[in-house]
Structure formats: C-alpha cells, structure tokens
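In this view, the complex is presented without one of its protein chains, the others remaining in place.
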Amino acid sequence: MNLQKRLINSNNTRRLTSYLLGLLFILMIASLVIGDVNISIISSLKDILNNKSTLNSIIFEEIRLPRTLLAVLIGASLGLSGAALQGMVRNPLAEPGVIGVSTSAALGAVIVFYFGLAAAFPMALPLGGITGALLAVIFLYLLTRRNNSMLSLILAGVAVSSLAAALTALALNLSPNPYASLEIFFWLMGSLADRSFSHVWLILLPTLIGWWLMLGTRRDLDVLSLGEDSAQSLGVQLQSLNKRIILGVALAVGSAVSVSGGIGFVGLVVPHLLRPYVGYQPGRLLVSSALGGAVLLLAADITVRLLPTQQELKIGVLTALLGAPFFLHLILKSKREWTS
Amino acid sequence: MSLLACNICVNLSAKAILKNISVDFPDGKLVGLIGPNGAGKSTLMRVLAGLQTLESGEIRLNDRHIEQFSRLELAKKITYLPQLGECHWPLTVERVVMLGRHPHSDSHRVDPNSIKAVQQAIEEVDIQHLVGRSVNELSGGERARVMLARALATQSDILLADEPIVSLDPRHQIEVMALLQELAHKGKTVIVVLHELHLAMRYCDSLVLLDNGEKVSEGEPANVLTPKNLHDVYGVDALFGEHQGVNWVLPWQDNKKGKT
Partner (left out) sequence: MKLKRLLLFSGFFYALVLSANIMAKPQRVVSLNLCADQLLMELLPPDRLVGITQLAADSGASYLYQKAAYFHQHSSRIEEIMALKPDLIIAGQFTSQATNQLLESLGYKVIRLGLPVTVKGIFKQIKFLGEQLDQSDPAAELIAKMQRELNALAAARDRRNLRAVVYYANGFSAGRHTIVNEILNLAGFKNIAVELNIDHIAPLSLEALIASNPDILLLGRLDDNTDSLAHQVLRHNAIERYTALKQVTKIMVPDRYWSCAGPSSLAAAAYLQQNVPDSSN
C-alpha cells in the first residue's frame, strides 16, 4: 500500500547513507595518497604490517593518517552538532560557528594551551575547549528559551563570537610566548596541518561520548518538530533531550576546536543540503549530517593541500567561502520569520 | 478512563489564572470547555495534559495522581493537541501523523500497528488527498486536520484538543465535531476547547463554562448556555431555538448595544 511505502521509505535514507559512506571512503583514500611527497601507499602499508619503520611508513602513519582521521572525526562532529542544535532550537541557522560556540571553545583551549596547563596535563586542552563551548551553548539555549527568533539567535551569536574572539586575542597577547599573538588566525579559522596522532587520541573519547549523546536524541528530535508542548505530551523528556544535546555539542565541538581551531559553516551547509533527502526529519538528519560533515571537511582539507599557495590556506577560509553564501541564502529565505 | 481535576490553582507571573477549579471528566463523553478569551481554558488544558506546574490541587487519572505516571505512560493515555498546530520543519503529512505513534514505538522501525493507526486516522479526518504533501504548503484548515489526525493516531483513551476547529470551513467543522462525538461515544474521553457555541450546544455531551479563571457553570449544554450565562460571561445576547428536537443557539448582539 502506498502509505506504508511512504512511511517505511527507509530505502532513501539507506541509499543516502551508503552514498555518503562510499564518498567518504574514496576521499579517505585520496587524503592518504595526496601529499607533498610521492609515496607508495601499498609499500607503506606493507612496511606497517611488517612493523618496519621506513620513510614511507612514517609519512603515512604519522602525518597523513592522523590528518585524515582528524578531518573525519572533526567534520562529523561539526555536521552532527549543527544538525542536533538546529533540531533542538528548531532553527536552521543554529550552527556551532555562527552562534559563537566554536569561538568560545577556542577561547577555552587558548587559555589552557598558552599558559602551560596543556603541557602539564594534555587532557586539559580538550577540557578547556569543552568548557568554553559548554558555557556558550548554555547561554544561547537560555536565550532561545526566552525568545526563539532568528534575529535574537544570530545577534546573540554575533555578540558571543565577538566577545570570545576579543578575549582570545587578549589571552594570546598576554601569553609569554612571542609567537602566540600571531596564532589567533589558527584559532579563528582552523587548520589540520601537521597535527599528529596524539591529537587524535586526545579528542577521541570526548568526541565519541558527544556523538553518543546527540545520536540518542534521534527519535525525540523528530517529535520536537511539533513544538515543546506537543513533544512533551507525546512522551519526550524535554529536559533530558536538551541536556544531551547541549553536553553532546560541547564535548564534540569543544574537543574538535581544541586541536583544529574553529572551522565554521560545516554544521550549517551540510544539514541544509541533506535535509530534503531525509524528508526534513531532524532526527534522521543526524547520521547523514555526521557523514556529510566528514565528507565536506575531508574534501576541503584535500583542497587546501592541493592549492598552490605558498603557505597552506587555513581550512576555515575555504569552509567560510563556501558557507557564508549559504548563510545569507538561509537568512533571505526565512525573512518572514525575522519579526517573530 | 476518567480524568479528575481537583481544586486546581495556577498562577502565572503572580497573576491567578485558574482559581480553585474542580471538574470531573467521565469517559465516553464529549466535554466542551468554553468561555471568553482569557478565561483560562488553554491553561486548564495544559494542566490536564500535565504540562503546567500547579500552585495547588491535583489531577487524578483513574484515581491515581498524574505525577505518578512517567511522561511516556501518560503519553499513551492522554493526547494533547495544542491550539496552533505548529510544525517547524516541512515534514510530509503522513510523517506528521506518524509522530502521534511516538509513545508506542521504541525504535525507528515502523510497525504494522502504527501504519494501521495512521491509515485510520488519516481516513477519519478525511485527508487522504493530502498524503505526500508537505504540511507547510497546506492551508490553516488543512493543517489543523493533519494535526487532529496526528492526535488520533496515538489512539489514547483521553483526547485534549484546544480549539481544533477554529480555522476549518463549516463542512469540516461539522465533520470534525461529529467525529469527536462518535469517538467519545465509543468510549474515549474527549475534552475540547470551543468558541463555536452553536457546535458546542449541538455536539457536546456536557459543557464547562470558565470566566476569569473560575468555573461559572457546568452541565448539559442547554443548562450552561443560558441567556443569563451568555449575557453575564460572554456579554452577548443570543437567539435560541429548536430544530428536529435539538436545541440551537446563535449569539446575536453585544448586550451593551442591546441595552442602549
């Protein structure tokens, strides 16, 4: 029967998921193959399997593999967090970068990093990022509870972003290291260049916990489309839903930013592009957006490596070039809602 | 399944919205909640749905305090349809109706019972032709019917509907009221907020009249919708009559104008 088909209709989602997985796989291979030096991946893998340290295996294992894994982890975190935040506040403009969560995470990481805490205790770095992100998400959540309009969300995001960026610049200037003040660009734009496996291990656990928290809200997010009262009367534990997403976003985005800097717009572009393919269901959007985020960030990272710039372009520059027009498009499209 | 409101008091920003309201909602009855704007009808509905913190009083469901039920247990027994059937994302009609099955399903899988319930709800409110369309493209009346179908798909014992027919055309208003009456007579407890006094008179088994947070009158429609109540509470003078053994009422004029 027609209706049954329409309701089950998981084929579509499954097809989307497998497309994204396939694309992600191809990009991962590309990311491992593309670099400044030509190395044979096969012989690298052979060396690694034989536990032999060679030039090829070191470049593969210590430079390209961690970079690829970080792009996947961080891209997925950004895509997933964007989709989860949008579902929670029911607003397609909610995105960790736009609403200032990334910048706040950068502030937390900067304070920890430049004043020696991270050197004494490595986990302090992601914890600093997570704390910064958490404060920003809680603030913005409280704000949308009072007044859930596009305008107040974006303006509050601008305010939070500017404040966090200014405090980040201040912290960098106060840092004892003379190079620090030049590094604001990294924290605001983000980069995956020359990161290593130690960064992967640092963020792996908080990232996975963040994902688990957010993915656990899949079904409830769908119901939340109907508004908070309807969702509660349909059995949704609103408080626990909000807590899971706030904490999940803080863990995933906070730890991501602490090793990559703030990479903007991934969480905006990816859910927006994928929404039609999951029937606009905010819950079903989560997994697809995580995969899509990983695909987008990995593609962007490969691009900055291929661009013939003297010094590698910061990856956030590319995502902003791509994302800002989307942002504008979304604002113009939802002009009607501005006055609400 | 009976729902009992005992001595309900609700304050919102230091203002008393509901003042010591007690109502017994028996099962198998269509109860209309009426009263002028700001009387406290919607707040009482939220109270009955367990969504409103109370100053004092309690709601009892089958003689058990409502707070003893978990959100999910409650969701299986009571369905609440808020005033503006909003949907923040452009979901398709059948997906919205399917959301009504949320209390019964514990995975993303769609089970045959749910499909049957959704199918039935869609047929009951006569929206088969809307299946496959996005709710955001629909007219206000069409969307209200989709939301009603969503509420019916839960197949709970108690249905709380806040102004479910407000944006409907006359034919669909009559159809929906007839449907709610039929459901009530099959055993469901149906509580509905209405401004359409003629439909309240015609379809409801009993009425509760609220004014300024207080219960003014309660009972059979003809005993509640009296000239005096309409005059005092609504400030209107109405025409009354009878057609084929059924009473009707028609609010006619502002009572102050009537006096001058």
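Going by the order they are written in, the chains are A and B; count residues from 1 in each one.
Criterion: a residue touches a chain if its C-beta (ideal position, glycine included) is under 8 Å from a C-beta of that chain, and two chains touch if they have at least 3 such contacts.
For clarity, every value in this text was computed on a predicted model and none was experimentally measured.
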In the full complex, displayed partners of the excluded chain: A
Among A:Leu32, A:Ile59 or A:Met123, residue touching the chain not depicted: A:Ile59
For chain A, the residues touching the chain missing from this view: 35-37, 39, 53-55, 58-59, 62-63, 113-116, 118-119, 175-180, 182-183, 186, 193-194, 196-198, 310-312
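One rule holds for everything that comes next: only the chains that are shown with their structure count from here on.
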Averaged-CA centre spacing for the pair chain B and chain A, given as whole angstrom: 43
For the chain B and chain A complex, residues of the former touching the latter: 46, 49-51, 71-72, 74-76, 78-82, 85-92, 94-96, 98-100, 102-103, 107-108, 110, 114-115, 118-119, 122, 131-132, 134, 150, 154
Interface residues, chain A side, partner chain B - complex: 1-4, 6-8, 10, 90, 218-219, 222-227, 229-230, 232-237, 275, 279-284
